[in-house]
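Removed: one protein chain of the complex. Kept in place: all other protein chains.
Letters A and B mark the chains as written, and numbering starts fresh at 1 in each.
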Amino acid sequence: MIKVRGAVTVNTDRCKGCNLCVVACPTGTLALQRSEVNDRGYHFAYMANPENCTGCCSCAWVCPDACIEVYRVKTEA
Amino acid sequence: MNLCDTMELEEIIREENKVYAVPELLDQSVHMHYCPGCSHGVVHKLISEVIAELGITDHTVGVSPVGCAVFAYNYIDVDWVEAAHGRAPAVATALNRLWPENVVFTYQGDGDMSAIGTAESIHAANRGENIVMVFVNNAIYGMTGGQMAPTTLIGQKTATTPYGRRVDLNGHPLEITNLMPLLDGTCYVTRQSVHTPAAARKTKACLKKAFENAIAKRGTSVVEVVATCNSGWKMSPEKANEWMAEHMFKVYPLGDLKDTTKEQ
Partner (left out) sequence: MKGNEAIAHAVIRYGADGYFGYPITPQSEVLETLEELMPWETTGMVVLQAESEVAAINMVYGGAASGKAVMTSSSSPGISLKQEGISYIAASELPALILNVSRGGPGLGTIQPSQADYFQATKGGGHGDYHLIVLAPSTVQEMVDFVGLGFDLAFKHRTPAMILADGVVGQMMEKVVLPEQKPRRTDEEVRKQCPWACNGRIGGRKRNIISSLELESSRMEVINERLQARYAEIERTETRWEEIGTKDADYLIVAFGSIARIATKAKELAAEKGIKVGIVRPITLWPFPTEAVAKAAEGKKGILVVELNAGQMIQDVRLAVHDKMPVEHFGRLGGIIPSPEEVLNALENKIVNPKSEA
């Protein structure tokens, strides 16, 4: 069985905390950082549940600030 | 438990595993000035990707409008001319006629395209200038503080229609993109959106087709992107997307309005 795992990196400096990636994520991987803000005062996005990520890129496609890059690996179980 | 489950993030986040990269044509040295959740950023990204993928970076010239996207030249790494309000298609006409081998696109808002620049937009399209007109329609004037646009919906509250747009006072929403297919100079007219991953993917494909038309000198391509202005609409970005899907798509339905490349 092929298993897919993904991960995203968020350029927290550019992120404006618009939450659109969180909404777009089908696996509940992402959330906004509640306790931290970036230099410009935004609650930036982060992988709250990294184990859920499949690397589908949905978050990156809708990110207006080009903060997200996506990685994906396929492994045979 | 298999190998994959136990994989550390460091093992996944490696260059060889990257499946979505920030477009290299998008200047990362500056922050985009747009409000959080603004659709402009997504459209910028898609245009950057299309230009890079078509290999036309060194002979593409953009024309930025007056409006929120006036600073597009700070973000997409091609030559840019900033036009007076509404005049982008006239500027683009000369840029392309004098350098026919160059690919020229305009980036226009609803004020630029459907109010002050209606004449320039219609006439450039009617002449069949070999340009791409990207029209970002968010039904409001964002930069000046949320006043009514020609594309503002009936009943929609703006700074200049505080009780909602009324037909008797303000006329009807101007569906300018619907006029474009009637002009023989247009080869491709489409209306898309970028509110979901699927919509953004679709819009990218449409932009690519439009730029290919410009390269092949097929005439004018118009790509309308129905977009949000969550600040102007006074909603969260998420709610703005929902409101757009519910209300704007009724007046501005998505899909191709004309595609002569299909007919051929």
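What we mean here is this: a contact is a pair of C-beta atoms (placed from the backbone, for glycine too) under 8 Å apart; a residue touches a chain by one contact, two chains touch by 3 or more.
What you see is a predicted model, and the numbers here were worked out from it, not measured in a lab.
The chain we do not see here touches B in the full complex. Residue-wise, the contact with the chain that is not shown comes from B:70, picked out of B:50, B:70 or B:225. The chain omitted from view is touched by exactly one of B:92, B:113 or B:139, namely B:92. Contact between chain B and the absent chain runs through residues 57-61, 63-64, 70-71, 73-74, 77-84, 87, 90-95, 97-99, 102, 119-120, 123.
Criterion: only the chains that are shown with their structure count from here on.
Within the complex, the chain A residues that touch chain B are 3-7, 9, 11, 14, 16-20, 23-24, 40, 42, 50-51, 55-58, 60-73, 75, 77.
Chain B contributes residues 2-5, 7, 9, 11-14, 17-23, 26, 28, 31-32, 34-42, 44-45, 194-197, 200-201, 236-238, 241 to its touches with chain A in the complex.
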